[in-house]
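Only one protein chain is missing from this complex, and each of the others stays in its spot.
And then subunit A:
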């Protein structure tokens, strides 16, 4: 069980690193959003999954899952808003 947890958390960290790398290296805002959402959604999800077996009781586990869910919703909306705003601006320029 512990090895599984370690593997999950390492994989989650990998996604965070890759997402951050993409955020820093991509030169287009849309690609950056694409990169960072991987870190938020998949990376954090894997971290939460990896931490779940260590939860002391059910409430802690539910809280962990809830954090993931809230971040999912918030990051999806924030990414949408950024992209939407960008699109509007570009259309305004043309």
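One rule holds in what follows: contacts are C-beta pairs under 8 Å (C-beta built on N, C-alpha and C of every residue); 3 or more make two chains touch, one makes a residue touch a chain; residues count from 1.
By definition in this document, contacts and distances are computed from a predicted model.
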Per UniProt record, name of the chain withheld from view ["Branched-chain amino acid transport system permease protein", "Multisubunit sodium/proton antiporter MrpB subunit", "Putative membrane protein" or "ABC antibiotics transporter"]: "Multisubunit sodium/proton antiporter MrpB subunit"
From A:5, A:20 or A:75, residue that would touch the chain that is not displayed: A:75
Hidden partner chain, residues of subunit A it touches: 70-71, 73-75, 77-78, 80-82, 84-85
